[in-house]
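The next block holds one structure in the form of structure tokens; read it before the comments.
Every protein chain of the complex appears in place save one, which is left out.
A and B are the chain letters, set down in written order, and residue numbers restart from 1 in every chain.
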Amino acid sequence: MRLNITHKTTYSYDRPVHYALLQLRMTPRSAAGQKVLNWSTTLEGATSQVTYDDHFRNVTELIEMDAGSSAVSITCQGEVEVENLNGVIGMGTGLAPLWLFLQQTPATVPGPTIRKIAQQVKKATEASQLDGMHQLSGAIADAVTYRTGMTLSTTPAEDAASEGQGVCQDHAQIMIAAARHLGLPARYVSGYLLMDEVVDQEASHAWAEVWIEGLGWVGFDVSNAVCPDDRYVRVALGRDYGEAAPVHGLRQGNATEELCVSLQVQQ
Amino acid sequence: MLGRTAGGLFWMFRYLERSENTARLLETGFRIALTGAQDSDDSEWESIVSTAGVRPAYVAKFDDDFDQATVINYLLRDRDNPSSVMSCIEAARSNARMVRTALSSEVWEAVNEAWMTLKDQMKRPVSMKNLAEVLTSIRQHSSLVRGALHGTMLRNDIFDFARLGTYIERADNTSRILDIKYYVLLPSAAYVGSSMDNAQWETILRSVSAFRSFRWLNEGEVTPMAIADFMILDKRMPRSLAFCHSKIVGNLSYLNHDADPELPCLTQASQIHARLSGRDIDSVFDEGLHEFLKSAIADTGRLAAQIQEDFRFYG
């Protein structure tokens, strides 16, 4: 399937910004199951500094906000040919060792709620890692209702789990936390999803990938209760949201920030 | 050169100059106390504190007690007083440490040794009895630093920033001393022969090391107008405003190189300098001495800020 994506992110400030740097992880690369046909990033109110592959081979671009401007917008546009792998990404080609994805980060350290969820699927996982993870995905979806506006991008997995509400980011981080707790390497993926009947979306998507013996990396989209297929485009990955976030920045001064996203994913 | 290094040099020499200015005021107080022309109350020491520009902080700490020993130690070694000799030496040395790679080893060692020696000498309160010795030591160490600067440093940007710091501080100091005492120079208050005024005039002249040179140039003819003229407009006098600002223009011209357009700080400095050249002291008094000095202090402050910006001291 060929997906056409236009993603515009705008940050506006109530006063001119003196100095700000942003790391963008918004460019997908051709990899198992996806081929990037064309892709471009256009900046307004900011200037590109460098582009490089980070430690997870995410295409990363450092941009600096133009001094004195009070808004920056980033427009990504491109076409990606996607293939349905039923969520199985495979053994991967990166250099990051598997053990790295077994280590919890501050955002994924499990507390009682996540440990309890993990416990429910422990037996099943011991019998079959794949079955266990499917059950885990279902258990998380049951325990944590999808609801926007209840969590922040900085909310740790355990907090979202104990609140019982969250968005795709929270679902992914909870899945990662629980999988690692059960001894399976897991990672966070940010990307795009073609939705049924909906063109204009409010935010980009995120899901989890877990390392299943014999299969390699397998994706689990808790929020949609499926394994990623040819409607999904993988953009960046990391040990948690922070490492794979589309935008990570640092800004001097105390201007108030407002975020506006416009995203269209269509065939 | 790094902007921060330029700033460090500028401030290192401002602080060194300031330490000398404070020491000189102490010397003035000491001298007047010794000659004992006045009743031996503490009013002269109070006047010294005022001239040093630290009266509010002093009063906040000691109320109105201008006891000789208290004043001496406040001006010499009190860390709560940012203008005390020791505070200034500390700050100068700290800046020197920061810009050490820009200094000749002679200059660095001279500053470091000044700091070590003076810190030792001022470990305990300094009494009237050993004040002279400490003041001599301060003067000697300042001379060593200045000598090392002139004798061992290349005449390049580094030297220019060092001199800029010195002259900006000095111009500021001279105009502040005059402004604090301006009323004793006003014609209405100047009835010749009053011993109070003579003492005040002496304080002013001594606090800029100009007592003897002034008398020598004016052959004993001491009038307030002549004193003001000497300290504001006389280009022979190394602490006069005219002298300082002509040097500042010189150093900034070197630093400007071929900048086109000319750096704003050089334009400002040239304007200040032009205002001081080719005018006589009458016109200053016509303008109003206090008003004139107030704007001179503000001009120097603005110029310092412009220098800091043009040469990117802080970003």
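The rule is short, and it goes like this: a contact is a pair of C-beta atoms (placed from the backbone, for glycine too) under 8 Å apart; a residue touches a chain by one contact, two chains touch by 3 or more.
Assume contacts and distances are computed from a predicted model.
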What name does the UniProt record list for the absent chain among "Molybdenum transport system permease", "ATP synthase subunit b", "Circularly permuted type 2 ATP-grasp protein" or "Tripartite tricarboxylate transporter TctB family protein"?
"Circularly permuted type 2 ATP-grasp protein"
Contact residue for the chain not shown (choose from B:112, B:253 or B:295):
B:112
Just to verify: which one of A:15, A:55 or A:123 makes contact with the chain not shown?
A:55
Omitted-chain contact residue, chosen from B:6, B:23, B:49 or B:162
B:6
With the missing chain put back, which residues of chain A would touch it? List them for me.
21, 23, 48-57, 60, 62, 64, 94-97, 99-100, 102-103, 239, 248-250
Please output the residues of chain B touching the missing chain, sorted low to high.
1-4, 6, 94, 97-98, 100-101, 105, 108-109, 112-113, 116, 157, 255, 311-312, 314-315
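The criterion applied here is as follows: only the chains that are shown with their structure count from here on.
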Between chain B and chain A, distance of the C-alpha-averaged centres to the nearest whole Å:
63
